[in-house]
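Left out: one protein chain. Kept in place: all the others.
To keep things simple, chains are lettered A, B and C as they appear, and every chain counts its residues starting from 1.
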């Protein structure tokens, strides 16, 4: 029996700009593939949205194994964006999702600014796609491999180019990296370039060394740190961005494991949340966290999720 | 009975430039006060060095409570550098340490470039002080509260000024923050300005929100994330800096809990390590980690710690 | 001297809303003084909870079949306290202690009132014994929100001259607060010192009553602690020193027992402006 959200009197719907969602809990890109496998455990049409694994223009093998290492309350991954390429993705994954009736946010990536535009262009008028998440936390092959999201200009260039290649009505979410001196600078830059919202945060750059071989454990040496370990960094990033950009829609993520964690993100300013690494621990997590959040709000006597969004900023007003 | 390191046939001594230490395990600034309390549990003269809590020019009350929050495999702190001021510190803490015969590295901090210099100046010719750690991860009151360590120029200014105010023979370690886009840029900048070595890393900026009040849990809103949770970030930083600066002495730290963790830092390039948050869990940690490291090396048939330092870089050579 | 004890759980008993846990800790009984606490680790290296939890020492036993043991009273209400309450006989338990400054005992055999709020009563029984041994008259007041949360009634009755009980909901004793009965107990016993342990609000109120009656109070506070051994500076409170200057003192080593009239109760959670080293306006 697939898990579905419990009935609740709390209004759990949320908005990201003009988009409405019946639940504020989404999957996180790369932690739910394209929804099919997870749909064995939960009914994916009952969560807020499925955010798909970042897809690139061409098929991509990803990196050699080992691709992961467990870390205290977290994990390091270096998958290398393995995927089928946008055409195959649209034909198989997106058509399955739209047939199911799932709300889909497609995450896209590219090796250079142009590739982002090309991938985005393919997504015009595909049914079921409610928004595009632009994963700018990947290395820019044109600029010494520096990650787009670590440079305000490179990040803006990508968003700008994607914006030009999609219909004006489709919302773009720029996904930011926490590995920067000032995340609000990047946030402002991509919003100016045309991002309608922000996804905060991607993984932190980390390394695990194998104490037997004394070499980095992942084939790619460094990898992305995720899971509960990074939650305080993610909450801080959401909070800072909400303060700098009071009205921008934010999808918050990073180590959310239960309803209390979700509440932290909403209070910090997230309008919706994505659940990533926790899905590996609990394939039912998206529905469970929705339920737990609703229960906590109910206990507090709060009738609608919207009442707590950005609550942690109230003393600054 | 105070714990002391077990006998071992492994040569556990290490060097930081010209300085020699019988053990590579130090305390971390702010996690051992000035050694006195810890000396109830371990004989602090038997560990590599005591790195004292960052001291400023004047007495300082620190921040209001709550000053901490527990996080998954870590904690957030916002102590606000409570301390007695440099004069009282020299008179009480340093004299106790030198009388004991402990090797002491004094961590200093300041609100502005000038204050760092003044504090450093007071430390001329104080017995027992083998090096100064310059904690540049505090807010620069002259520059909109931006953290010195987040700006290569501000960081260099501090080191430059400290260098001018101490005798040429005393080694300076600049303590870096991981909250930057490129930590090697800051590392190079402070080395050019006169740092003889680097302490890597200070805490990550984080936030925990109290789900009852929906407000930040710490009185200072944000705080520093430490503990095992951040270890992969710390190892990555040490690795990156060792690659960029093959000969600079590095004191590595961030989430070290046991001998295996210590080995990761040495392999990444650290010449010595500091143990911080783990001391709260295990007051004997510095000696235990020394012992565990020696045992692992022994099992591997390695005779001297120096053989594994920077081992993770060997495939790059 | 505090040490790290790798002990074993000997017993866990439910008592009202609380759990009384007995653990082996060879050296604690001989070093122990009333008012000390222990810091308990939550699980082993696999645990994501890395900070220890502080518990007042309720009892120690030096001659039991298990060698030295220590008893604590646990009120489960969060991940760490839940973990401890769920420990079973023979489980390993790692505790550091004895920690903290003990209660100061009066030099003369003067009458003393001991006020315990909820599990705050825990450290008062060994204190009562020590006071009695010095010839002090001991009167007990136990208070809690409700009957289940009263701790140690029988024992308090046994070792004290009088026992008064209050509950917020009237399920046991007088309906009300400990400070509703305290003035009367002070007067009747002729107390020269009040000892109190319990919630911050209670300590503040007790301290005020004591001051009003011109007698000394010793309050054992409960601030959030990261290390418990004095090295981290998380557990500070604004305390007025003998020189009249307020300093942020560590409740784990300078306390947990402070003289009630020296604690700036209304400013706990702030840095009073006249504190030693307080920030200038706009400072840290």
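Keep in mind that, in the parts below, a contact is a pair of C-beta atoms (placed from the backbone, for glycine too) under 8 Å apart; a residue touches a chain by one contact, two chains touch by 3 or more.
Since the model is a prediction, treat every value here as computed from it, not as a measurement.
For the chain that is not shown, the touched chains among those present are A, B, C, taking the whole complex. Of the listed positions A:17, A:59 or A:128, the one in contact with the omitted chain in the full complex is A:59. When you scan A:13, A:46, A:95 or A:219 for touch with the missing chain, the hit is A:219. Interface note: of C:12, C:28 or C:49, the residue touching the hidden chain in the full complex is C:49.
What subunit C contributes to its contact with the hidden chain is residues 42-43, 45-49, 79, 83. As for the chain not pictured, it touches subunit A at residues 1, 30-33, 37-38, 40-41, 53, 58-68, 70, 72-75, 77, 79-83, 85, 111, 141, 219, 227-228, 257-258, 277-284. Within the complete assembly, residues 72-73, 228 of subunit B touch the chain that is not shown.
Keep in mind that, in the parts below, only the chains that are shown with their structure count from here on.
A simple rule picks the central chain: find each chain's mean C-alpha point, then take the one closest to the mean of all protein C-alpha atoms, which gives B. Taking the mean of the C-alpha atoms as each chain's centre, subunit A and subunit C sit 46 Å apart. Contacts with at least two other chains are made by residues 48 of subunit C. Annotation for subunit A: residues 72-73, 228 touch two or more other chains.
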